[in-house]
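One structure, as structure tokens, below. Some questions next.
Just one protein chain is left out here, and the rest sit where they should.
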Amino acid sequence: MKRIYMDHAATTPVAPEVLKAMMPFFGRKYGNASSIHSFGQEARDALDNSREILSRFINAEFEELIFTSGGTESDNIAIIGAALAGKEKNHIITSRIEHHAVLHTCKFLEKYGFKVTYLAVDRYGFVKPEDVEKAITKNTVLVSIMHANNEIGTIEPVREIGRICRDAGVLFHTDAVQSFGKIPLNVKKMNIDMLSASAHKIYGPKGAGLLYIRNGVAIKPLMHGGGHEFGMRSGTENIPGIVGFAKAAELAGRNMDKWREHETRLRKMLARGVLEIPDSWLNGHPEKRIPGNASFCFRFIEGESLVVHLSMIGVAASTGSACSSKDLRPSHVLTAIGLKPFDAHGSLRLTLGKDNTKEDVDFVIKELPGIVSKLRKISPMGRK
Amino acid sequence: MKRIYMDHAATTPVAPEVLKAMMPFFGRKYGNASSIHSFGQEARDALDNSREILSRFINAEFEELIFTSGGTESDNIAIIGAALAGKEKNHIITSRIEHHAVLHTCKFLEKYGFKVTYLAVDRYGFVKPEDVEKAITKNTVLVSIMHANNEIGTIEPVREIGRICRDAGVLFHTDAVQSFGKIPLNVKKMNIDMLSASAHKIYGPKGAGLLYIRNGVAIKPLMHGGGHEFGMRSGTENIPGIVGFAKAAELAGRNMDKWREHETRLRKMLARGVLEIPDSWLNGHPEKRIPGNASFCFRFIEGESLVVHLSMIGVAASTGSACSSKDLRPSHVLTAIGLKPFDAHGSLRLTLGKDNTKEDVDFVIKELPGIVSKLRKISPMGRK
Amino acid sequence: MGYGYSKKVIELFRHPKNIGEIKNADGTGKVGNPVCGDVMVMYLSIGKNKKGEEIIKDAKVKTFGCIAAISTSSVLTEMIKGKTIKQAQRITKNELVKKLGGLPVQKIHCSVLAVDALDKAIKDYYKKGGKHGQKG
Partner (left out) sequence: MGYGYSKKVIELFRHPKNIGEIKNADGTGKVGNPVCGDVMVMYLSIGKNKKGEEIIKDAKVKTFGCIAAISTSSVLTEMIKGKTIKQAQRITKNELVKKLGGLPVQKIHCSVLAVDALDKAIKDYYKKGGKHGQKG
């Protein structure tokens, strides 16, 4: 059976070019970047070179970028790091549609005396910059608003929010895990103080992430030890992972326009076809979204069943259904944009990548209606 | 120039068998282990299988093992996690020769009201179990004593210390980054509550580590997010890294006796030859040490210069010299076993691995005296 | 490739049994899962066996929910067909789970849902007076 991968927001295959760049660093140039000898220097050179590439990629300085194990760690360092450094200030502003890596970290801080404002979003998932402005108090230490949402693809007005924070003298962090490599990012122009990204979302390897920390921003590290990464993240550097991350960013930079057009075209085609199904709709904004993201809802059916049926015919997709989540609540993103739990239950996320084809899309458009109606037949809900 | 790697305590090459096991998980079985579809299930199966292998390796249960990004993170989770869960208790016991991942984490906690006892060691680097016993108070939440020291190779009486902690109802963590895969480990027999290990020290990849947490031990996570790893370590799992770690442990398990004998033999040969150099000695205990670890001191010269000279003839080594450390203080381990800073300055660590040969050792024995005497000639210290 | 489920569960999910409604059912039980939003409706048709005991002649179910919900409701209808009401009522969620070759921990509540739907359908039958004139 041919398999069609449409879950690129969850993770992506490592691109052949990326794997090729990584290969020398497993068995041959395997030194520890802290070692003085020639093996160590090879590793150090690769580390420096990767940092150079990735910092240029977002218009940051070399020393403004630290490597982490992934997006979750970057988010945690940014938020806990700012909280630990915040002295008397104990207020954080974020949104209701952040990734759990942000939300659960904020919840954790609430147990230690922090007050967190979770801003509401509109039906497209947009945070209003004015709401950020209004929420800022003299106790606010950090604003954390994601650049693009992982479920519905909505791109937030990060630049405006950054401007407001900069003017108010409040730190601004953005989780750019879903946008990094897909749409242009410029930390200077966008008034960003901290930015998280993760390699495995852009055809890089799992286990490598980065956190941009603007020069002058003094946050505390989360992990302590050998003082790696300018003292901000201890632990032997994952050189193959970091090298792969840099190569993935290079590829993404070089192909950004091409891939964006390709994915946008396929996504529109997909949406057009899928929305022929009765009682269905697209979540998020029709235009201001990550190119490859298509988030649907089908009333009266449940997403996990849908995803498994799709998987049985070779199609990899995801859902925000309660049944598929660990805490058995429907996606907080879908409820935040106003969906009722019953409707959120029937969500299906198809996220396209560079290697998806028109044939892939056609196949899904052809097969999905049958699966939806099969599940609707066994459902007690819905029109007869 | 032939290069001879004798810095296996810093990191190791990824073994060909390990890399082979990892390869399918980059470009082919690249799913996210949290995804429901078939790609996700492949990843989940690989994750479960690796956890099975690694938990069996230390005689732990499947659900007692979480994957991390490396040894540093494991140490941080264990220590900060225990501290956060410790309620009123605020006392931690550790030793003066721990890795910075433990020591600096303890220092961090001191800023937040924790009291830390740093136990002294004897001239071999041994912690006395009685000292642990005496140091325990009703406020003690955690004892963290490493299994084997990374600089001088000394193997601590962990089992006895574990017994004492168990009897006193105090959590016992051991940093086994240097011993894991090299000498037998059995968490049940050794009365261990938490244990840290890292893949890249045993021919596995950088970016993968583990923390054993005994069933019933309730510590708090360091990173928050999607609730991966039984809620103890959020973040998309690094499947290739984890698979590589499991394969490395399998190799280490299968070859443990063979490699231990090989490395012990070479190390003894090396020590015999090197100690012909006047004003030199071996640090640590002559027998109770990690097989491949040889730690020397040469008076009147400085280690960084020594290491660079060795590197120039192709030999990779390390030193605890102040000059090579970030904080410009000589190794805390060497001073803790009673060396004066001047002597610690002249330290050289050669750590052998499975692929080192008698020829490698002969070469070092042949070349080292010349380098030492060259450096002694330009030194103002020493006998004339 | 079990998506975390047993073979049996997946089999039942692919080919669910006894799906549908029974027109003018003798008992109907509708339950919703307050935790995750699943909904299940069980339809029973009741008859008598030779001994004169009330038995479940037919059972059908409709499920709005995940694989676990679909397969537990499906397997329960299979188990109860032909059984006396008493026997059917004795079926526990543990038996269901066992019959399915296990369920992921976080899905155990789905098996409760099926048992509850059956229970409600039987109660409904008795509330309607019991076609066969008996009280529960």
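Labels for the chains are A, B and C, by order of writing; each one numbers its residues from 1.
The rule is simple: a contact is a pair of C-beta atoms (placed from the backbone, for glycine too) under 8 Å apart; a residue touches a chain by one contact, two chains touch by 3 or more.
Quantities reported herein were computed from a predicted structural model and do not represent experimental measurements.
Chemist: List the displayed chains that the omitted chain touches in the full complex.
Modeler: A, B
Chemist: Taking the entire complex into account, which one of B:Glu17, B:Glu304 or B:Asp355 touches the absent chain?
Modeler: That would be B:Glu304, which touches the missing chain.
Chemist: List the subunit A residues touching the unshown chain?
Modeler: Touching the missing chain: residues 36-38, 41, 44.
Chemist: Touching the absent chain: which residues on subunit B qualify?
Modeler: 300-302, 304-305, 308, 311-312, 321-324, 326, 328-330, 341-342, 345, 377-381
Criterion: only the chains that are shown with their structure count from here on.
Chemist: Per-chain Cα mean versus the mean over all protein Cα atoms: which chain has them closest together?
Modeler: Central chain is A.
Chemist: Can you check how far apart subunit B and subunit C are, centre to centre, with Cα atoms defining each centre and the answer in Å?
Modeler: A distance of 56 Å separates the two centres.
Chemist: In angstrom, rounded to a whole number, how far apart do the mean CA points of subunit A and subunit B lie?
Modeler: Centre-to-centre distance between subunit A and subunit B: 33 Å.
Chemist: Among all residues of subunit B, which ones touch two or more of the remaining chains?
Modeler: 36-38
Chemist: If a residue has to touch 2 or more other chains to count, which residues of subunit C qualify?
Modeler: In subunit C, 3 touch at least two other chains.
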